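One protein chain is absent from this view; the other protein chains keep their places.
The letters A and B name the chains in turn, as written, and every chain counts its residues from 1.
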Amino acid sequence: MTQSAKPGPSADPVIRMSHVSKWYGHFQVLHDVSLDVRKGERVVVCGPSGSGKSTLIRCINRLEVHQSGQIFVKGLEMTDNVKNIDTIRRHIGMVFQNFNLFPHLTVLENLTLGPMLTRQMKKSAAEDLAMHFLRKVRIPEQSGKYPLQLSGGQQQRVAIARSLCMEPEIMLFDEPTSALDPEMIKEVLDTMIELAESGMTMIVVTHEMGFARTVADNVVFMADGRKVESGPPEEFFGNPREERTRAFLDQILKH
Amino acid sequence: MSSVPSSPLAAPAAAAYDPDARLSALAWLRANLFSSVWQSLLTLAVAFVLIRFFWFVLDWGVVNAVFYTTDPDVCRAATGACWAVIAEKHRPMLFGLYPYDEHWRLVLMMAIYLGTVVLSLWPRCWNLRFLVPLWIVSSLSIGVLMFGGVLGLRYVPTSEWGGLPLTMLLFTGTVLIGMPVAVLLALGRRAPLPVARGVSVVFIEALRGVPLITILFVAVNVFPLFLPAGVEVNKLLRITVGIAIFFACYQAEVIRGGLQAIPRGQYEAAASLSLSYWQTTRRIILPQALRISLPAITNHIIAAMKNTSFVIIIGLFDILTATTAVMQDPLWRKFYIEAYLFVAAVYLFFGYALSLYARQVEKWIASGRI
């Protein structure tokens, strides 16, 4: 990792979103959302579906383009400057709801592709790195298989390892357990908890409130494209300020 | 026409593939041939026609046929087929105008060509370090054999090339030139740049809207006008490029279908690994798109082989033109059916081989081998 950026005080945000808004045609998906994330902070974003929470984190690595407001990652503004986009994406790993593994490549090839192509690593070094992270997510024995030969939980762990191979400073998780069968959710969450314990900066969009409670430093609740409320989990779950938050928590915790 | 869709209403179309039906031969016969009075009558009627047909084929093509003679009168006296015409005329049919004494060069060329192609289609050989030298060596030797002019071989200009080797060269040239152009056109049509999309759409749709013949006319009559005075491009090359570009426009649409089938998540995952456009295209998108559209791609490759026969219109001596010319011989012209059946068999053979291979490739893809 490039340590050239000053390691400054932890109060200095690695991600700063200020007044971000976005429209699809006439429909506004993000309303003036501001959010700071400090280094090492674990943020969980929750909210009903269609609330804009996925769009929010997809704006951070420009899978979606925000139309007003500003997004800074490590002090670099995300504009349409291709150099900035490239640099920022290298700092950020992303895990998707549907894994988005490359089905025509083996697990190992999925993992080494990024390091070899964008970080110009040698094949042997990239494979060592890939095996290291496969061991971390506890499936080194699957390295020769194709993604579609794995279970959903295994695929998602491969996807996490693929992102880690880029050695990012920030990890984005876009509903990583929503497409999984219930019995596989735990293995993915365990992997994510281990990652959190290692000090990774994480933004996680999820409905897993248990995960939010144990891991998050900050829980953000979104509805209708607005940030309704945010706070540390004890406060958020114990004493939500807003009516909408309470309604949402009632609904989701009943199950 | 109203009776068309009655089939799914009337009868189980998949009966032939029902594994239960194979329990015994008798059960199978009942299910697939004699399931009702009407079906039984149909079976008998079809069987009657087929037996008559095969009886005729046997009678005409084997029993009363003349397999070998150099005398056309022997054939004339027979009531069956005259396969002797193929033995008698196979050299001008297969090799066209190429000088008679040099035909051995074409035989050698075809052996090298088929060997190279077979090796290239064999997954165990899919290694650039092997394939690139292989193609360089075989192209060079094919060039030397066809043109001559070196190593004491007589020089033969492209205007005297012909027959099956010419068909092979046209076909190979079409695919080798056409596939990359097709990929570029397909990518252009899905490019983020509106100008690239516009250029590709106009090019593809315009060429798909006209018959191949008009493109061959352009290649032969108009293309020379495009070049500055004194610059000339070989006619055979111009025609190959013409067929190739026509082929590419159809293939581009097929590949575009494959591109459209790639989920957005693949692009997003590639972007999150900060792969560039070309890296994403080459490593992630194209390999999947080409696998998806493989069946349609093969169809168009087989069509390209059939389309090489269009060169008869502009006077290239491919296998069909050569055969048509040979059949002008008044002594043998009566036996044109046998000659054309032979040519048809050649096309059917290569077409069938290609589609068998394509099916095998699909199996390899399904099993994750490639």
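Annotations
Convention: a contact is a pair of C-beta atoms (placed from the backbone, for glycine too) under 8 Å apart; a residue touches a chain by one contact, two chains touch by 3 or more.
Just so we're on the same page, contacts and distances are computed from a predicted model.
Considering only "Amino acid ABC transporter membrane protein 1 (PAAT family)", "Tryptophan synthase beta chain", "Cytochrome c-type biogenesis protein CcsB" or "TldD protein", the record for the omitted chain gives "Amino acid ABC transporter membrane protein 1 (PAAT family)", by its UniProt protein name. Residue in contact with the omitted chain (choice from B:G152, B:G209 or B:P330): B:G209.
Of the options B:L97, B:I142, B:M179 or B:L320, the residue whose C-beta touches the omitted chain is B:L320. For the options A:Q70, A:T106, A:S151 or A:S178, the residue in contact with the chain missing from this view is A:Q70.
The chain not displayed touches subunit A at residues 11, 13, 16-19, 34-36, 38, 70, 77, 79-85, 218, 230-232. Although one chain is not displayed, its contacts with subunit B can still be listed: residues 1-13, 15-16, 32-33, 35, 39, 42-43, 46-47, 50, 192-196, 199, 205-206, 208-214, 217-218, 221-222, 224-229, 302, 306-307, 309-310, 312-313, 320, 324, 327, 334, 336-337, 340, 343-344, 347-348, 351-352.
Here is the rule we use: only the chains that are shown with their structure count from here on.
Distance from the subunit A centre to the subunit B centre is 50 Å, each centre being the mean of its Cα atoms.
Within the complex formed with subunit B, the residues of subunit A that make contact are 61-63, 85-86, 89-90, 92-94, 96, 98, 100-104, 113-114, 117-118, 146, 149, 159, 162-163, 166. Contact residues on subunit B toward subunit A in their complex (touch as defined above): 263, 265-266, 268-269, 271-275, 279, 283-284, 287-288, 291, 368.
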